[in-house]
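Missing here is one protein chain; the remaining ones are kept as they sit in the complex.
So, chain A:
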Amino acid sequence: MILAILKRLLMLVPVLIGITLLSFLLLQIMPGDPASRAMGTRASAEELQAMRELWGLDKPLWVQYLYFLRDCLTGSFGVSIFHKQPIITLVAERLPYTLAIVAYSTVIALVIALPFAILAAANRGRLADVAIRQVFVVLIAVPPFWLCYVLILGLALGMGWFPTGGVGEGLLENLHRLFLPSLVVGLSTAALIQQSLRAALIDTMQADYIDTARAKGLRRREVFLRHVLPNSLISTISIIGVRISWIIGGTVVVEKIFSAPGLGSLLIDAIVSRDLPVIRGLTVFFAIMVVLVNLITDICYALADPRVRLE
């Protein structure tokens, strides 16, 4: 197991070389001069030149790439032109918020999806199943920004139950404050989990070993909790894994509306201000996260299903 994990981590190396190369080259194509963006329109030609030299923008491409590689290896991922700070510091400031949303929204999603998946599977083809499906399809289709505003207007401004955004101090306050953004992210996760879990439950309920379990005389609840549910949940692991990879960088809209500092808005701001090192650094950082989340997903899979071995 440990050996397999080390092997997988080793496989990160070629992936990272590819990602760094790709993100570096793609950004060279991007229009706009980072130096003039950073200095403003009134900077003189000399000042711009000095700026370019300072950031190494005057060096040949391959030298710039080697600088970038060095920054990645030393863990700073480069220095932001705009913030004048190492990118890893910027990430460290915002990562807690993003991770909080990841964890919180996943818990919310499971709490919503589990009962509705079970209810739908138990009533397959009947009204309850069809109604639940329709509601969750709508949840997938609704644009997040709209849902954000509806929730803010209704629950934050209207009822006054929740703050409209920001980050607070301490666990309890943040559980309260981050509820609405987590709910928005969690609802679409819930819809994905509900659909796949419903299908898995229906599939498992028809498996031969469920008949075996019933033939032992187990009560319905025992058959369900010990045999149907655990085997059905295995396929949910990969859905959650894919979803978490997405949430880490993909919640810009929610972050912006709830005026919260996450990794997504860091990336968007960097793109707007042509902060090349930040864009590059974040791209590599996201790639590492995706690979790590996949690895953790696979480990969970291997732990949950004895037939699966970590390669």
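We adopt the following convention: contacts are C-beta pairs under 8 Å (C-beta built on N, C-alpha and C of every residue); 3 or more make two chains touch, one makes a residue touch a chain; residues count from 1.
The rule we apply is simple: contacts and distances are computed from a predicted model.
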item: Complex member absent from the view - protein name from UniProt, among "Methionine ABC transporter ATP-binding protein", "Stage II sporulation protein M", "Sigma-70 region 2 domain protein" or "Cytochrome c oxidase subunit I"; value: "Methionine ABC transporter ATP-binding protein"
item: Residue of A:Leu48, A:Leu218, A:Ile268 or A:Ile288 touching the missing chain in the full complex; value: A:Leu218
item: Among A:Asn231, A:Ser245, A:Ser273 or A:Thr297, residue touching the chain not depicted; value: A:Asn231
item: Residue of A:Ala50, A:Val142 or A:Ala304 touching the missing chain in the full complex; value: A:Ala304
item: Chain A, residues in touch with the chain not shown (by the definition above); value: 202, 205-220, 222, 226-227, 230-231, 234, 304-307
